[in-house]
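For this view, one protein chain was removed and the others were kept in their places.
In this document, chain identifiers A and B correspond to the written order of the chains, with residue numbering beginning at 1 in each.
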Amino acid sequence: MAETTVVAKQESPIKFGKKERKLITDPLNDNNPITVQVLGICSALAVTTGMRNAVVMSIAVVFVCLFSNITTSILRTRIPKQVRMIVQLVIIATLVTIVELTLKAVDFESYKALSVFIGLIITNCIIMGRLEAFAMGNKPYESALDGLGNGIGYGLILIVVAFFRELFGKGSLFDYKIIGHTGEYLINTQTSWLFGWYEHNNLMVLFPSAMFVIGIVIWVHRAWNPKLVDIS
Amino acid sequence: MTAVVALVLAGMYTYLKPTHDRNEALYNKKAILSAVQNHLDSDLSKMSNDQIQEIFDAQIVQKVVNMKGEEVSREDVLALGYKGGMAENIDMKKEVKRNVADQILPVFLFAKDDGTQFYILYTRGKGLWDEIWGNIAFEDDLNTIAGVSFDHVQETPGLGAEIKDNAAWARQFVGKKVYDEDGSFRSVLVRKGGARDPVYEVDGISGATITADGVSEMLSRGLQYYEPYLKSIKG
Partner (left out) sequence: MDLVNIFIKSAFIENLALAYFLGMCSYLAVSKTVKTAFGLGLAVIFVLGITMPINWVINTWLLGENGIFATDLTFLRLILFIAVIASMVQLVEMVVEKFSPALYSSLGIFLPLITVNCAILGGSLFMVSKEYNFSESVAFGLGGGFGWFLAIIAIAAIREKIRYSNVPPALRGLGMAFILTGLMGMAFMSLMGIDPAAFK
């Protein structure tokens, strides 16, 4: 948290103009980390079986992305070029360990559910990618905005994917039953109020469906925003 | 820089370690209590940590037994390196790796307010990807299952992971028996394609045959370990 105060001192007055806003909104759409930059796919697949996991993971990634961007940006002039990879990785790994230790203390059930995937935030290429592409060449304040934007852009897709997977796979959201019947063999047996005929599609909970859902998200995104279409 | 990083992390780790341990312990206690969920006053998943701890302290008696059915003293458990020396402190992941004849087993006695007693036994085996384990609660007759709770390291969500997530599946075990009329051990079988015996079998999970077989194997092997002890209390 000490970093933020440092930022405030260096960068006053802090502007939030058009350029700054673009830093945040760009990763949400035109330059989305998952659907356009294709970074950070691994965890997007593994943790999207339920909304709860996806939200916890998004928060963790936003945190790591924001603070690693700020730290790297502050240190950028002091990092020798040859060892920058290792320095960046140490920064990320430290932040991830902090997240892991905190989560284990605060929400143990999520910690159990996410298991190794918290550790894998380190190799979440989006974080490393932003450090290389942005934080190494920009001031801390801009880097902070960029980190925040990319973290949120990543979380957005995660939550969209988790929404469809949990809704159609388990008929629930945040473990709260929404659609489908309430026969035996359901994860939640509270009474549902919508679409009692709906049979849960177990495939949606399995790994491959994450691929299909992201593929379809990309399809919709690009159909809606044709300038992103891949010509190759 | 590395030194600073290591120091910060070490500080944080030491500071949070008690909370981590407490969470870990509570997680286990919750799993043990959820085997007798039907006999608790309120829904376990809605209870606060303190409430769980309170129920556990007030209504559970812990015992440790060995493969011969004798009770193991606290000193002996401590000597094996389990800090605290109670049944809840035994790290079963380590324990199952030891020589079968030397293993020690936890027993949790749950007493309801009206005086009825339940025996909660532990068993551990292999699923598809990794280990699975369960707490099995028995009624007073040491034969009828009162409830089960299973857990796993990383079974497939939606398939093998149903042993934990699907309460309806676990509820099937209630009322099943593990001894036949002659008193010989029979265990409960998870049958692919649906149970054929109303007393000794439960339905499998479609798409999770290996995990389900793992549960069958773990029950028949793990519960047999307790046989000497169960015989000794039945008299």
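In this text, a residue touches a chain if its C-beta (ideal position, glycine included) is under 8 Å from a C-beta of that chain, and two chains touch if they have at least 3 such contacts.
Note that the structure is predicted; figures quoted are calculated from it, not measured.
A.B. asks: Which candidate, A:23, A:46, A:70 or A:113, sits in contact with the chain we can't see?
C.D. replies: Checking each option in A:23, A:46, A:70 or A:113, the one touching the absent chain turns out to be A:46.
A.B. asks: Among A:24, A:38, A:59 or A:133, choose the residue that contacts the chain missing from this document, as touch is defined above.
C.D. replies: Only one listed residue reaches the unshown chain, and that is A:38.
A.B. asks: Tell me which stretches of chain B touch the chain missing from the display.
C.D. replies: 5-6, 9-10, 12-13, 128-130, 153, 156, 209-210
A.B. asks: May I ask you to list the residues on chain A that touch the chain which is not drawn?
C.D. replies: Answer for chain A: residues 35, 38-43, 45-46, 85-86, 89-90, 92-94, 96-97, 100-101, 115-116, 119-120, 122-125, 128, 206-212, 214-216, 218-223, 226, 229-232 touch the chain left out.
Everything that follows uses one rule, which is that only the chains that are shown with their structure count from here on.
A.B. asks: Help me check something: in the complex, which residues belonging to chain B touch chain A?
C.D. replies: The touching residues are 1-2, 5, 8-9, 12-13, 16, 19-20, 23-24, 26-27, 154, 156-159, 162, 165-169, 207.
A.B. asks: Show me the residue ranges of chain A that touch chain B in the complex, using the header's touch definition.
C.D. replies: 49, 87, 90, 94, 97-98, 101-102, 104-105, 108-109, 111-112, 115, 169-170, 184-187, 189, 202, 204-206
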